[in-house]
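== chain A ==
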Amino acid sequence: MTINAVEMKNISKSFGSVKANDSIDFSVKKGEIHCLLGENGAGKSTLVKILFGLYNKDQGQIKINNKPVKINNPAGAIKEKMGMIHQHFMLVDRFSIIENIIAGQEPTRTWGTSIDKKKAAVKVKEISQNFGFDLDPEALIENLSVGEQQRVEIMKALYREAEILILDEPTAVLTPQETEELFEIMESLKEDNKTIIFITHKLNETMEIADRITILRDGKKIGTVNKNDTTPQKLANMMVGREVLLDLEKSSKNPGKEIFSIKNLSYKNPVSGLELNEINISFKKGEIVGLAGVEGNGQLELEEIIAGLKAPDSGEILFNSQKITKVSTRERRNMGLAHIPSDRNKYGLVGNFSLAKNILLGSEWNPEFKNKFMIDFDYLNNYTDQILKEYDVRFSGKNSRASELSGGNQQKLIIGRELSRGAEFVLAAQPTRGVDIGAIEFIHRQLLKIREEDKAVFLISAELDELMSLSDRILVIYEGNIVARGKVEDFDQEELGLLMAGHSREER
Partner candidate 1 sequence: LAEGRIAIVFATGGLGDQSFNDMAFKGIKAAREEYGISFDAAEPTSISEYETYLTQFSALNRYDLIISIGFDQADALNTVSQRYPQQKYAIVDAVVKQDNVASYVYEEKQRGFLMGAAAAMMTTRTKDEKINPAKVIGVIGGMKIPLIDENIAGYIAGAEYIDPEVKVIHSYVGGWADPAKGKELAKAMIEQRADVIWGAAGRSGLGVLKAAAENNIYGIGADSNQNHVAPEHVLTNGMKFVNHTVKRAVKQVIENNFKPGVHVLGIEEQGLGYTESLLPAEIIKKLEKIKNKIAAGEIKIPATIEAARK
Partner candidate 2 sequence: MAFNKNLKEILYSVAAIISALLLGALLIKLSGHSALKAYYYLFYGAFGSTYNIAQTFLKTIPLIFTGLAVAVGFQSGLFNIGAEGQLYLGAFAAALAAIIFSNLPGFILIPLALAAGALAGSLWAAVPGILRAKTGAHEVITTIMFNYIGILLTTFLLKNYFKEEGPVDQTKKIAEQARLPELVANTRLTWALFIAIFVIIIIYYLLNHTAYGYDLQLVGENINAAEYSGVDSDKVIINTMLLSGGIAGLAGSTMVLGVLHRFITNFSPGYGFTGIAVAVLGRNKPLGVLFAAFLFGILESGGMSMQLFAKIPADLMTIVQGLVILFVAAPSIFKILKNKSGIFRGDNS
């Protein structure tokens, strides 16, 4: 008899009127890598959170290693040797790696009264070396890149000697190289006979790493398939319930005159010490310029400087030949800059505001939305309805708060707000992060539409596919320097990956 590391039977869970999980049966064999696939809001996270004791199921049974168990909280799950790497990292920014890893199971000395830092460091180093992680245990989380933070998350689970690892969308924030590294780690964990549940909505990843795949849609299980018996197109259709176009059509187009440019821009991040060096970029009407790079190489700094959230140390920014280096965020937006921020929860949305008030963000002083001194809610509500419809934002009620939307819909809301302002220059940072294929397809089409309208787009992305299929020109950033630039046709994926990792063109 095969051992099922995890067996979930007839699991249901509702949030208010939303049925997040509807009688789901889900089982994972010991030692396999099992992919959970589904669109945003399909119920993937809910299912694994129930497994991990974070949510209380409404009904259903759970068996671990063929033995029925009751898991009331994560402590219970940890006891069953489960470990979970969450979609939103569960790390305390201002604590060190060590502290984040050992909390809850601290090695102690002097009769348990104080934490044995040395013992902890030794153990953390040991795990770190076993799996080839290169991390300083004393480093603070806030100074780590996303990929590094993810490793800390994995180490947390390994430190607790987890046999069953749940990874909830671990690759959403990783670069291709980092993803490759993660997959290597996963393979080596599998060799260690550990069981892995892996959540994603990226089909190519699924095809690469999974042994079996379970697809969820609208809270229901659609089916479980062996990887070898399926194709990406089949999976996509199961996920979405309709035919999905996986390839985009991009017209060929000659760029117009320059609209936005960055000249000799330098900046040093006082916290991380990262330096942007003499960056020069020019953006022309009707083109998409892509910025490739491993997270933490200066993209965020560049994004914030262009948006006006940070001031550069030196250099100039020109918009329509006007100097805007010292101009405020508001002013830049008024001049026609749209910004899809990479960190949507931090910058892009106000979770507690209604959808209409989120649409109003940044336009509240705009006369269009006012009638004398007051905000013109009639106008705003109409405008909002229009955008929500046009950008296919799905929400439950008229008075929904932004925090109640699923991630993909939140992103569509932001994109709708930013793109419908008639901007001439769109700064789109990680626009499809954590978003499902349906939405990705939609967002890509929107960006291409903007290009058709003869506007300029600066696309900062960690997704090479995305960059390759959307951009006209590509720049590669590494440690704050633009290390390569050229037409998209001049690059191939593999070459880009190497450039991003710091190998120069000649080296190849």
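Keep in mind how these were chosen: all candidates are chains of the complex that A comes from, given by their letters.
The rule is simple: a residue touches a chain if its C-beta (ideal position, glycine included) is under 8 Å from a C-beta of that chain, and two chains touch if they have at least 3 such contacts; residues count from 1.
Here the structure is a predicted model, which is why all the values come from computation and not from measurement.
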Every candidate listed belongs to the same complex as chain A; state which one touches it: 1 or 2. 2
Once bound in the complex, which stretches of chain A touch candidate 2? 16-17, 307-309, 328-333, 339, 341, 346-353, 357, 360-362, 364-365, 370, 373-375, 377, 397-399
